[in-house]
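Complex shown without one protein chain; remaining protein chains in place.
Up next is subunit A:
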């Protein structure tokens, strides 16, 4: 088999991956110092990797829960929920400090992406999300939504695009409470981002992009506008987006080397095997791609140290591409990996 030839060590080296991810969950190498603000996101990559690798028992779950909960932003006694910051989760200690003795909280608040990662981790380790104090979180999240339906990630203002629409939908879905967003508006915004070629851009009018397309489809799915689950059948909604064109665009992102590119005429990159592969999975069209070629590509991005790199035959893995390497292989049903809930980005 060709796969064996290009990979003398024999396919997917699970043990090496587990060892690397266990280390990453414990302590990050110095190169990640600049990523400190995204600590929760990095933790999500490491822990979710272990979860896919069926090795989550190697971390102390109580410790993880306490650590994650310590990032939650809580309103003070006299805080005005309607005007304060976003009471989500801080990305890291750097962006977190508490109210002063006069209960005046400085207008710094949680971040949508960190909040998504925090809840994802908690859910992954089996924490009961219904006991989270989510009222302030959801009320304050509503204010992050813009008139056009998009979301900004922090109350202070920042770029608004499909990434944060996705985060808001994932948060609402995990908390099983949609009072924190206007689904119809969010849907309208997403529909405006579909380009003439079938893919989605991060903002209306921009070039179709694999990551943006994942955010669009996953958010629609979480909000209940796209269905692929036979047991939850209802007939009142039908699909709104041009699915055949989208499937075509997605399939065309599989390049000749077997990997997926994020945009037209770009090199294949490990992470898009998940972003674009995930889109196909959510639409029930995953089986249409060339699985053998994709696996071969992904294994050529496997680092000898464990983990995955962005491009084939590089040596030093990074946490982001490593996680999406596992996620991509999980989608394709690689042995020894747990299946993913694609739209939430965590194991089922």
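Methods note: contacts are C-beta pairs under 8 Å (C-beta built on N, C-alpha and C of every residue); 3 or more make two chains touch, one makes a residue touch a chain; residues count from 1.
Here is the rule we go by: contacts and distances are computed from a predicted model.
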item	value
Among "G protein-coupled receptor 89", "Geranylgeranyl transferase type-2 subunit alpha", "S-formylglutathione hydrolase" or "Prefoldin subunit 6", UniProt-listed name of the chain not shown	"Geranylgeranyl transferase type-2 subunit alpha"
Given A:13, A:38, A:115 or A:347, the one touching the chain that is not displayed	A:38
For subunit A, the residues touching the chain missing from this view	30-31, 33-38, 94-95, 97, 100, 106, 108, 111, 153-154, 156-159, 196-197, 202-203, 205-207, 209, 227-230, 233-244, 247, 263-267, 283-285, 287-288, 290, 309-311, 314-316
